[in-house]
Structure formats: structure tokens, C-alpha cells
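Excluded from the complex is one protein chain; the other protein chains are retained at their positions.
Read from first to last, the chains carry the letters A and B; within each, the first residue is number 1.
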Amino acid sequence: MSFALRSMLSQKKAVVGLIIVAALCLMAIFAPIIAPGEPGARVGRSHQAPSIEHVFGTTKMGRDVYRQFVWGARSSLSIGFATGIAITVIGTAIGLIAGYAGGKTDAVLDLATNAVLVIPNMPLLILLASFAGTVGPMTIMMIIALTSWPWGARMTRSQTMALRNREFVTAAKMIGEPAWRIIFVEILPNLTPLIGINLVGSIIYAIVAQTTLEYLGFGDPLKVSWGTMLYNAQNASAIMVGAWWDVAVPAAGIALTGLGLALINFTFDEIANPQLRSGPALTRWFRLARARNRMMRAGQ
Amino acid sequence: MKPEAHPSPVAPVIRLEDIRRQFGQVHALKGVSFSLFPGRALALVGESGCGKTTCARIIARLDKPTSGKLFLRGQDLTAHAAAKDERLYRKAVQMVFQDPFSSLNPAFTVSHHLSRPLQLHSQNTSRTALEGGIAGLLTSVGLDPAMSKQKFPHELSGGQRQRVNIARALAVAPSVLVADEPTSMLDVSIRKDILDLLARVKRENELAMLYITHDIATAAHVAEEIVVMFAGQMVEWGDTATVLSNPNHPYTQLLLSAVPDGGRPFVTGGSARFLEQAERVRSLSRPDSAVIEQIGPNHFMRALGAQS
Partner (left out) sequence: MSDNLLEIENLNIDYLVDKGDFRAVKNVSFNIGRGEIFGLAGESGCGKSTIAYAITRLSKAPAWVSGGSIRLDGQDLLRMPENELQKIRWKRIGMVFQSAMNSLNPLMRVEAQFHDVLHRHTRCSRQESRARAEEMFKLVGIPPHRISDYPHQFSGGMRQRIVIAICLALRPELIIMDEPTTALDVVVQREILEQVVDLQRTYGFSVLFITHDLHLMAQLCQRIGVMLMGELVEVGDVRQVSLAPLHDYTRKLWNAIPELPSKPRLSGALA
């Protein structure tokens, strides 16, 4: 595991990604300090452009966009992370069990996976949400988690099946390890890069899904999040009246989070597949190779 | 006469009686019978596809025979498969695998690989007992405990990994060790060391060993008895020294002539072409035959079957 951490920190991409995500998280945590006051309070005129007083301008209702952004990060990020973790846990567990057990268990779980996979996510989310009325964060989390785990489950299942035939698994069986230990203690650590990719991808997906639901009006209008900010901006026809900051700020928040997470994800890719690795020595190798090729063509 | 007659007063630890294994239309094993005795090794030799790995898997209980009986210390295992029996069997029979890399979990250190079997099968599982056990095991396979304990598989050489494999199998304190081509994936120059280690471990622990290989030259280093297999049948078997110095079955002779011998450069052209000889021998040996000839006190051969 420490090897993973070391190789992550040696990649510039990962460091940048971590900084972005950490900054956004810290911003959300320190909301009371860096953006004191009620995010829903009227503090200025309607749709004021960004100024020194209100760095990100104000909404139609006169609320400070900056304050909303900072406080809204709490909801968006925490639900996003929690949901991403839930998706990964469900998907990994199902994939592991299906991949290891094989036979009937695998057939049943595979059927379930494919069934949920085939159902179009967004329409289902909207349908479930519309039945539930306006939904709080917990419900949103559950709805997203229960409809998005198949992708990770399939990846985990095929990787588990590949590992199941490795001789160290046979050896574990031969010394008498119980099946649950083989799955969760012997096989699972070898799937860490895959789970990492799964987790980061799930978090990105969860944030976007949550924002979409809220944008469509299924969120709690009393709570502030980036999704509800977009919902309100849409209702206020912000773009049409020229109040671009109303839309741009929450959108930028989501985009920035996605960027940071994606950069971290590249590193998991490289850990999982050593052929993708980069690093100072490799960069030097390519530089030398290019120089040599140039020399040879010139000498022709 | 019983083909597996053996001049030993000790009872066998493992006995196979007419084991057959069929996979759909493919007959992987067509009636294999032999015994394994404590402190003695039996080499199962043949090309890939001859059934030796299937046989090993049946003995290791990773697979069940289609018919035939398997006895552990006189108890018929093929009859009942109670959970308690399975656990006892796990303790009695262990395996050393062919691929030194994939038989160790890349995510864990050597210490973990050895502490797990100790935790599962020893009486005393206290911290000090485990540490002592691990150190003892590593020393017994020729590794320095201080240097090897905390290493991950990718930090070890092929030979070192195979030693860890052997140590892991020994940690369970088994009665039977199945070594499935333990040196095929190692450099030729370190094979002898590993084979000597297996021979020593067999003596010191009074293990009954089944040694599987396609290279008949290595059989002599570890095994007192040898069984040559082809197409699922035993074709020649008995005392290793006798069989190797006086091979009667054409297939045994083929295996022997295939061993790289630095003193005999390849002969090419004419009827001495190995490829043609090999084809001839294989077609001679393929037909089933139930006739067994005795050549010596512990030297048997299956007569060639009817040629089509």
C-alpha cells in the first residue's frame, strides 16, 4: 500500500489532482470561517455582477453566490463521496462474490447485475425521485447507489475470475483458508488499483447524478448545494438575463472536482497497468531516444 | 500379480486404486494405481497431456476421480466426504506449485504466507510461537529469516520464491507433499539446489512425496520410485535406478533420449530423426492395453496394445 502512495506522489498529475480535491474539501469544511453567515440570507440586490463585496455576484433572490458555493460544497461533496463509496462497496462485494463463487451464485448475481445495468439510470432516478417527492440527501444517495453499482461489479467480477485461477488462491484453499477469507483477505488487496479507479469514477458519477436530480427540481429547496444553485439559476433564467455567474460558479465547482478526481484516477490506472507508467527516468529515456533518432536521420 | 507390489513393510500413506478421470469425451486418466510411502518419493513422469497433473490434483483433492478409490492411511476417501474428513485431509496433503511467482500472493510478505498456515494448524498460535515457527521454517529451506521475512514476492528470485513455497507447505506439518513440476520454471542451474532441498525435506520430515515432472533426468535426484505415464496410462514403473538404466517401454526410452546431453550433438538426417521416432513411439504407445509384464522385482511395464 505504501508503494501505491509513493508512486502516486511521484506523479505530478496525481499531486495536482490531490491538491484540487483537498482544496475543495477544506473549503467546504471551513465554510463557517471563510464564508460566515447564512447562505440563504439576502445580502444584496438581485443579480449583481461579481464585485469586491460579492466576489461571485448575487442570485436573483439577492443571495451571495460565493457563500452559497462554499456552503453548497458541503452537501455536494459529502453526498458525492458517500454515494461513491456506497456504489463501490456494493459493486465490489457483488463482483468479488460472483467472480469467486462461480456456478449458480455467479449466474444469479450476473443476471441481477445485467438487469440493473440495462435499466437507463437517469430516467430511473427521475422516476424513483418523482415517486418520493422532494428527496433529502439520504434518499438521493440510496437511489443513486442502488442503480449505479453494476459497472464496478462487472469489472471486479472479471478481475476476480482471473485471480481465482492463480496458484496462490489454490494454495490458500489447500492450507484450509475459509472462502470468505480467501475473497476478502487474499484476493481483495490485489484489486486495490481497480477499486481505486472504481471509487473515483463512482464519486464523479455520483456528484453529477446528484446535481442532475437537484437541477431537475428533485432536491430539497431549503438545502443549499451546487445542484440547487443550478436549479434556482435555471428558474431565474439567469443566462437569458445575462447573470452568467449564477450558472458558471456551481458548474465550475463540479467541473473542478471532476478534474481533480480524474487526475487522481490516471495514477490508479498506472498502478494497475505498469505499462502506462511514467516517471522521471522514463521521461529521460524518451528524451534520449528522440535525440538519438534525430541524430540518425540527420546523419543520413 | 499386483502391479504396485512394493517390498516395504510400512503401510502406504496414500494409495490410488484404478483411478479414472474423464472430462466429457476426453479420458485423462485410464486406470492409475500406485502408493506413496513415508520418507519415500515417487516420480510421475510424462509429457504435458499425459494425465500427471490431473493425478496430482486428485491426490490434492482439488478434483474428484470419475471412478476408482483413493485411500489415506487406509481410509477410503472417495466413499464419504464429511467436512471433518476434508479438514484432516487438508492437514495431511500439501502441494508445491509449478509457477513460483503466481503461487505467492503479490500483496503480502513472506511472513504472512507462513504465518497463516501456522495459525490454522498449530496448537500454539501466540505471537512468539508464530515468529519462532516462521524463522524455523525459513531456515529449514535455506533462507535467512532476518533478510527474507519482510520481503514481497517480487523482491525474491525464482529459486527463493520456490523455497518459500516449500516452507509454506511444510508449515502445515503434512504427511504427503505433492510437488507439481517445482523446477520447470526455474533456471537449469538452480534446479539441483531445489531438488536437493526437496530430498532433504522428505527425509527430515518422513514425508511421502509425489514428484511430477516432464524431465526424467530430475526424477533420479528425488525419487526412489518412478511411474512413466503416457495418454492417461502408466506405461512403465518401479524402482527408479532400475527403470532408468534398463528402460523397456519405447516411450520411456523416448523420454530418456530427449534429455539434453552435452556430450551428444544432434544427429540429423535419415531414420535417426527425433521427430519421426517420437511420432512412431507415440502411435505405438497410444492404444489401451491391460497386459502388464514384470521385468524385475520392482520393475513393471504395460505391454503395447493392439496396433490399428
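Note that in this section a residue touches a chain if its C-beta (ideal position, glycine included) is under 8 Å from a C-beta of that chain, and two chains touch if they have at least 3 such contacts.
Computed from a predicted model, the values in this text were never measured in an experiment.
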| message | From the list B:147, B:188 or B:290, pick the residue that touches the absent chain. | response | B:188
| task | Since one chain isn't shown, list which residues of subunit A touch it in the complete complex. | result | 10, 279-282, 284-286, 288-289, 293, 296-297, 299-300
| field | Interface residues of subunit B (partner: the chain not displayed) | value | 47-49, 157-158, 187-193, 195, 214-218, 220-221, 241, 244-247, 250, 253-266, 268-269, 273-275, 277-278, 280-281, 284
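To be clear about the criterion, only the chains that are shown with their structure count from here on.
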| For subunit A and subunit B, what's the span in angstrom between their mean Cα positions? | 50
| query | For subunit A, which residues count as touching subunit B in their complex? | reply | 166-168, 170-177, 186, 189-190, 192
| task | Could you pull out which subunit B residues touch subunit A in their complex? | result | 60, 62, 87, 90-91, 93-95, 97-99, 102-108, 116-117, 120-121, 165, 168, 171-172
